[in-house]
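Take this structure, written in structure tokens, and hold onto it; I'll ask about it next.
Heads up, one of the protein chains got dropped from this complex, but the rest are sitting where they should.
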Amino acid sequence: MSYFIQVVVDGLSNGAIYAALALAIVLVHQATGLINFAQGAMAVFATFLAYALTRAGVPVLLALLAAVVFGFVLGALIERGVMRHFEGGDPDTAVVATIALLVLLSGVSALFFGYEPHPFPSLFPNETIGVLGAFVSLRSIGTIAVLIVIMVLLQLLFRTTKLGLAMRAVADNPQSSALSGLPVSRLLMIGWGLAAALGAIAGVLVAPQLFISPGMLDFVLVYALAAAILGGLDSPIGAVVAAAFIGVAEGLAGAYVDFIGDDLKIAVPFIAVIVILIVRPQGLFGRKVTVRV
Amino acid sequence: MDKLLASRSRAVAGLVVLAIVLVMAPLVSSPYINYQLSTIAVFAVAILGLNIVMGYTGQVSLGQSAFLGLGAYIAAYGVLNDWPVALSLLLCAIIPAAVGMLVALAAARLRGLALAMITLALPIIGVPLARRFSDFTGGSQGQTVRWLEAPGWSGLANDQWRYYVVVVIAVVAFALARNLVRGRVGRSFAIVKENEAVALSMGVSPYRTKVLAFTIASLLGGVSGFMYLGVVQYTSPETLSFFTSINLVAAMVIGGSASIVGTALGSLYYVLVPLLAGQVNSSRTALISGVILLAVLFLLPAGLVSLPRRLARLASSARRRGHPTTDPPAPEIATPPASAPSDAPAKQSPTVR
Amino acid sequence: TREEAPVGAGEEGAASPGITDDSVSIGTSSPLSGPTAGPGSCSVAGLAAYIEAKNAAGGFEFGDGNTRTVEFTYLDDAYDPARAVSNFRQLVDDGMFAYVGALGTPTNAAVMPIAEQQEVPQVLLMTGATMFSEDPEAHPWTTGFVPTYAAEGRAFGELLADADQPVTVATLAQNDDFGESYLRGFEEAIEGSQVEVVASATYEPTDTTLDSQVTELAASNADVLLSAVSVTPLQVGVLRKAQSLGWTPRIFLPSNTSTPAVILQPGGAAAYPAVYTPTFAKNPNSPAFAEDEDVQAYNEAFEQYGADIAPAYTPHCAWSYAEGAVLEEAFANMEEPTRESFMTALNSISGFEAPLLLDGVTVDTTQEGEGAVSTVELVQYDGESGFTPVDGY
Amino acid sequence: MSLHFGGISVLDAVSFDVPRGSIFGLVGPNGAGKTSLFNCISGHYQPSAGSILVDGTETVRAPAWRMAKFGLARTFQHPALRLDASVLENVMLGAHSWMPGGPVAWSLRLPPTRKREREARATALDLLERTGLGWAAAMPADELSHGLHKGVELCRALLSRPRLLLLDEPAAGLSHSEVEQLIGTVREMRREFELTVVVVEHHMGLISALTDRVVVLDHGAKLMEGTAAEAQSDSRVVEAYLGREAGADESA
Partner (left out) sequence: MSLLELEDVTASYGHAQVLHGISLSLPENGATGLLGANGAGKTTTLRAISGTVSTTGRILFEGRDITGLGPDRTAHLGIAHVPEGRGTIGQLSVRDNLLVGAYQRRDRKQIATDIDYCLDLFPNLQDRVKSNAAALSGGEQQMLAVARAFMAKPRVILLDEASLGLAPSTARRVYDAVVRLRREAQVSMIVVEQNANLAFSVVDDATVLETGRVALSGSRDELMGMDAVRRAYLGG
């Protein structure tokens, strides 16, 4: 029993890593209608700033704040300098532009810090506590707590604030939104900025475990994408729930199904995601896109 | 009409020149150049498949590398079991096509990102599967072959022979694909991309069309896997990695979405940019490729294929500035107001400006 | 036909391509971008540092009496076999004499048959995969440099088997050739002893954490954990996770993931009763070797010629530096400016003490089935930033 | 026939019969369910209950894309064209249902496919010419103004050689004289292709001039059926739909 609980707990703390990035993906998708493949690279870039600061002796919390601000500016600048150029064009081109950013930002990070992973100090104490016969690290608990707060804030942002409404409107129909007086370009900038700031938080939260390197989130991005899409892409809650589901399903499959084993356990959540999507194309918490003839 | 004929004969001349270049190139180049040219042909076919499903039919696919890898593994298995080359090629086309079709049968009801998610799973699951079935795939060490060596009668070197084999396959694939996207089927792809409701009303089943496009894409992916093995003589789980898929997507868009010529240019890009980056500074390839990718997107958002068009535009707009390009004839229906000013001279009260 | 013929093979005794009276051209291709770029860059940087420092000091003495400078070209393959092949062909096309020290199993596996066909040396590879050294007859142009993964595993197995007492072991291995060879070596060595593997798990290098694997292994409560993990953050995660589960076995770590500063200290390795690792080279960053002459020479050369290529240290930096010395030794014994002569010279080195190699570790290219360096020494973590020799299990 | 979306009832037991060869009008206030009714006939919506017979064949269960084979074609309330493609290419799509050959035949360009392609092209150009759009055939569709898109859609529908043509607000956005021309075109086409036409329109002038009979829908239910003139004088229709002055205005 306690083994089972341990597997679930481990799955949840893995899920937290995926969720952190998935939330940023959801945010940028809500605000711009795009999938941003550079989300991870941007997060890493901002996290490197925090890394440099902590190396210079700045406390982690301050470094985190600096990274968040830097992330916001970075996101806004990228929107302004790069993505704006592709707005209103073929969305595929815009998505490939984010791929270009992914490559480019990884390259820039590597220029300064190399590709080798570096240890990163944790925001939370490096201790473990026992819960229900399982061991949980305080870092995981802290990460999950922060994520839940962010999730709730995002949900509130999109569902109850004027800014959130405006961002959704712009993502859906920028022309009509502009005609209604929405400052489209500023809103897009804010959307990218917020997503990148959130990415910075995600980066700082997971870096102690993953170690910081330019490719730190490359593969996490795949899981995060799966979580965001499974959750419904417009639902922060959905993203978090889906990420937790993916983490736990993977862990349980590896632990309990022998023929799957550690190598193929990744297939289990992905196949589950596929099956769920075939039944519910809008994802777990997503709202159906209305298309009329 | 004259114009049409002129542009036609220009196209024919272009094709003839291209054919001559393609035939002569390997005879005068080093094995290294031939290898590069052959890889361009290999990835051109993979990107061609991707372009059919994504560029023409509008269905995002992040799984093309899985079919490339599958094809390469089938070919490698064929080499180890002494299959005739033609049989290998056939199976490299049929098996991936069948797999792609099965996936599409389940997935093609979805659209957009849900569909992208499913294709994304293919390489993610494919890599550990390839490691798992190491009897068939050689596991993580991969599969090394000596294959497609030049027969004695040809008097060619291996690299030249391989070049001809893959270029012939690629040319055939491109010719067939070009025909396909020009006619009835191509129009059904396009309308499924644009608007599924209209597709339905015109007798096009979006579901079948997507399945078809996926099947063709996987088939071409598999064929490119065959070519890959022929050229690289090696395959391993790295071949089907997810990041290969992403790079193929980028190359497709860079070349030109929904364009046959663009596909070839995209492959050129896919192969040459890493080389170029390596020439500039091997330690900074990511940075350099990122910059090049962004720069091309900035200058040519519609892809490399739009370069001549853009240059022509620039030139022509410089020549005849201010002249509208297309002037609809004064619509016959709306004649009254059109003639109103002349009918009603200035003495009439309305201000005629 | 053209390609079948070795590139530039000419009449007997004529110089091979890439070598003149005063220069020789050496090339390599390693992952310099992407997730494996850390080790990849280091396997270029150390070699570059050695070569350039030597060039600056006048050049390399060759067995034919000439002194030549080495032109070293390196390319990035991003761990992609097709790009490695492309790089290799490009280098050959540009007149490379020999291909040295490339890192990566699939990439080198893809290059191997071409090197053979073209009779271009593909030597001192920075991979412990057995396929590059197990059959010199079949692959006469290819040699490995670092100890095979199996050799490392074997060292651990022997340590346990020699202890002559019942020991339970849990293994965690990368699901590829690295992990498999590691375990194979280990299992061969414990055959017939009282050592028993009671739990085993594998992982993919792309996994984000190995928590679930460690949880599974911890359930066995084995005495020893053999953690054949080659990815730095994952290895640290393993060390942290096991102790957080209250499981503190003796730990065996591979040579490439046992750097104190990057792995052992962040992983809290001091909490374990003992942490062993095989090693054959000095860690130039370790205070214990601060006074060592080789280390000082390395640091100087690296600072000047290598730091740009590899900003962060991995052991591959030191290894590839030592490799430079092996190359020099081969050059010194090379009687003719040909690839054949180079291969002969390279394959007859034995008892050579390369810089940065630990005392007692020598280079021996004459043994079949092993890399140029085949002796490893087990050391034990001292709880701080260094290692002490192992005094038995 | 009935149609529900969740709790909302869009069509409520509507029945009517369109005689072969007639032009039939469907009018009613906004949101009455006219377009939804079209969608049911063309198979885009699945009616919750009821049946639809085309030429005596039940079509409710048939997938939408088969409807073109039954000889059905439609236009959309919001014209849906491929904006990047030429007008001609857009119209050519209409020929899909009767062109032979699958992917193999087309990628090999077998002779029958080439012949049919030429044939379709000629017909498409002819249709464009006759609707006054011949000059635009080679232009990309997005360079045409909104009003002209309707004409392109009509040509596309006609190229599919329909027996039954559903037109959803064909006159929306056309000026008076353009409507006149449209009426002429539809009449001519009906004669030539032996079409049966069902048309949804708010332009009462067009309805009066064109239709043999009309059905008036209101809130998903049939309000009345009769000739256009009868409808316009029916007090319920005036009340629910035309509005007093407007009714007077339009029938002028």
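The chains carry the letters A, B, C and D, assigned in the order they are written, with residues numbered from 1 in each.
Following the convention adopted for this analysis, contacts are C-beta pairs under 8 Å (C-beta built on N, C-alpha and C of every residue); 3 or more make two chains touch, one makes a residue touch a chain.
Source: prediction; values computed, not measured.
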item	value
Residue, one of A:Ala166, A:Ala197 or A:Met216, that touches the chain absent here	A:Ala166
From A:Leu61, A:Ile129, A:Val152 or A:Leu179, residue that would touch the chain that is not displayed	A:Leu179
Contacts of chain A with the absent chain, listed as residue ranges	162, 165-166, 168-169, 172-173, 175-185, 287, 289-292
Touching residues (missing chain, whole complex) on chain D	5, 28-31, 34-36, 77-78, 143-148, 168-169, 172-178, 180, 202, 204-205, 240-243, 245-247, 249-250, 252
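In the analysis below, only the chains that are shown with their structure count from here on.
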item	value
Identifier of the chain whose CA centre is least distant from the whole-structure CA centre	B
Whole-Å separation of chain centres (CA-atom averages), chain B against chain D	37
Chain A and chain D: spacing of chain centres that average the CA atoms, whole Å	47
Contacts with 2+ other chains: residues of chain A	106-107, 110, 218, 263, 266, 293
Overlap residues in chain C, where contacts from two or more other chains coincide	33-34, 41, 175, 204, 206
Complex contact set, residues of chain A against chain C	3, 6-7, 10-11, 13-14, 17-18, 106-107, 110, 112-119, 126, 128, 135, 137, 209-211, 213, 215, 218-220, 223, 250-251, 254-255, 261-263, 265-266
Residue ranges of chain A touching chain B (in the complex, touch as defined)	35, 37, 82, 85-86, 89-90, 92-93, 95-97, 99-108, 110-111, 214, 218, 222, 225-226, 229-230, 233, 263-264, 266-267, 270-271, 273-274, 277-278, 281-283, 291, 293
Of all residues in chain C, those that touch chain A in their complex	33-38, 40-41, 175, 201-204, 206-209, 211-213, 215-216, 219, 232-233, 236-237, 240, 244-246, 262, 266, 268, 310-314
